[in-house]
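Single-structure report; data block below.
Below is a slice of the complex: some chains, not all, each in place.
Chain naming follows the written order as A, B and C, and within any one chain the residues start at number 1.
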Amino acid sequence: MSDIDLDFERGKRIGMPEIIYGEFKSREQIHKIAAIHEEKQANMLVTRCTAEQVEGLTGEYDAVAGTFTRIHNEPKTLNGLVGVVAAGTSDAAVAKEAVNTLRILGCECKDFLDCGVAGVHRLIKHSDDIKKCRVIICVAGFEGALASVIAGLFSQPIIGVPTSVGYGVSAGGTAALNAMLASCAGGVTTMNIDNGCGAAMAAHRILHTD
Amino acid sequence: MSDIDLDFERGKRIGMPEIIYGEFKSREQIHKIAAIHEEKQANMLVTRCTAEQVEGLTGEYDAVAGTFTRIHNEPKTLNGLVGVVAAGTSDAAVAKEAVNTLRILGCECKDFLDCGVAGVHRLIKHSDDIKKCRVIICVAGFEGALASVIAGLFSQPIIGVPTSVGYGVSAGGTAALNAMLASCAGGVTTMNIDNGCGAAMAAHRILHTD
Amino acid sequence: MSDIDLDFERGKRIGMPEIIYGEFKSREQIHKIAAIHEEKQANMLVTRCTAEQVEGLTGEYDAVAGTFTRIHNEPKTLNGLVGVVAAGTSDAAVAKEAVNTLRILGCECKDFLDCGVAGVHRLIKHSDDIKKCRVIICVAGFEGALASVIAGLFSQPIIGVPTSVGYGVSAGGTAALNAMLASCAGGVTTMNIDNGCGAAMAAHRILHTD
């Protein structure tokens, strides 16, 4: 079959590198892609990959997030802080994927875990810190109510990331996804389920054009 | 075809009368059922009915709730107040169906409208009054986040009623239903979409056995 | 990333402790949470966890229910018996989760297994015992018809718990869930699929405010 054809012009076109989606790719395909990046001295981020897929590559594997990062040139830091607010400990994987993506895109961030609405005081005590963020990424599974509460309290851009954390009707994340899309609080935007990486890219789109 | 066979023993068996579900019944069927009730001097509640269906019957039609009530004997009042908390003005129809059903079941209630989480202070200002209720019925459409927030703040039994208010992914009420079922806050119970009547019956089950 | 932030105030606020949802959490996260509980001498219940996740912790692991319980201070016993009625042997896991949660919440309970409607006489022979319960938790998979039959026979609060027991159209529990939500018998309340823990919490909400 024909060869892998990476999109190295993406940086020029839309201001951020192509990020490699690891799931469904074989170890061989990923190593081949990595070799091309090494040759070009290009920074590389692989998401949703396993330790086996990236074994033997130079770089940093994050087992919680399932990401592999290889930095050749430190990315230029953008203005503006990104807040990553997560509902529970179980949402850490997705939150961490966002954090690792923000790093390779040059965005500074601060995370706030365990802010679920079952104990809303935990969110409120972080109010002053959250108000300092330029963009808020809100990560939540189950019923995803956190996005609505945040949107009612803060005026910044809000990027909701539903997670697949849950069971029964919330298994797979659809309940949280629909809750964020249907939020009665105005102007919540939503990513695909578990798409912490995409949320970081959306935040980058806001920051790099400020 | 064979005749209508009503369940007048239900009161003895489970402590509440059979309630007539009006949708899908013809005007003739409802009038026939009403005549049987008149003859037995039995109280009667018809839900989800139109003005046309009950035209000509003695009793009270509530156009907002779509209910028809005919009282022959004032029901015995039970101990304990039922709070009916609704997210928005659009949820009034379902909230009203609950209120009208509570009345025929002998349950006292107090309603709290416009408590949606987009402006959570509106809920919090009613805190003291809500704490006095023995049971809380929580009515909400769109993403139904109100149930989670209430369950995190109050310790009483909570009966969530998702409504079909919404559009896109929340059209028909499934988003709110799933949010209530998947609530991260413990012990929320849920009714079918728009089932204000059933919520009232569930509240009655709690009160009449106290 | 930031630290785990548990909600130890929940007991004061809503009368029951935070229960730890084990699925999606790493062994490390659970052990960290356990250490905080040990330090505070707080009772702890972990649901949906595996033996591996809790290995090495002091406490009781129940392999059928998938729960881990650690009691420091015997919970105060509440008035009122909770009946846990299950349709079949296959529903035992969910019924047991409810039973174990009731225990840590201080609720006494009695279970009735193999009461499926395919042989309804098995339910009817327990009628007198079920009538003595303050609350009925009804656990059923497949088509979940048990909830409707129970609601037609008994007047107490009924908390339906659909289980994921089944295959084809009932795989995952949606058929049973929808059957309970759509029950033609009045006032059945419903929990998320397999949520035995939540049903126990809902029962507790009724009992502790009696």
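Observations on the model:
FYI, a residue touches a chain if its C-beta (ideal position, glycine included) is under 8 Å from a C-beta of that chain, and two chains touch if they have at least 3 such contacts.
The model shown is predicted, which means the values in this text are computed figures rather than measured ones.
Each chain in view is the same protein; 3 are placed here, and the whole complex, as held in this structure file, contains 8 copies.
In the analysis below, only the chains that are shown with their structure count from here on.
Homomeric contact chain B/chain C: same residue numbering on both sides for over half of the interface positions. Overlaying chain A onto chain B using CA atoms gives a rotation of 180 degrees, to the nearest 5.
Taking the mean of the C-alpha atoms as each chain's centre, chain A and chain C sit 34 Å apart. Spacing of chain A relative to chain B, judged by their CA centroids, is 42 angstrom. Under the contact definition stated at the top, the residues of chain A that touch 2 or more other chains are 88, 118-119, 168-170. Taken together, the chain C residues at the contact with chain B in this complex read 13-16, 19, 134, 151-159, 177, 181-182, 186-192, 197-198, 201-202, 204-206, 208-210. Here chain A touches chain C in the complex through residues 64, 88-90, 92, 95-96, 99, 111-115, 118-119, 121-122, 141, 165, 167-171, going by the rule given at the top.
Listed in rising order, the residues of chain C touching chain A in the complex are 1-7, 9-10, 13, 18, 21, 23-26, 29, 33, 48, 162, 164, 172-174, 177, 192-195.
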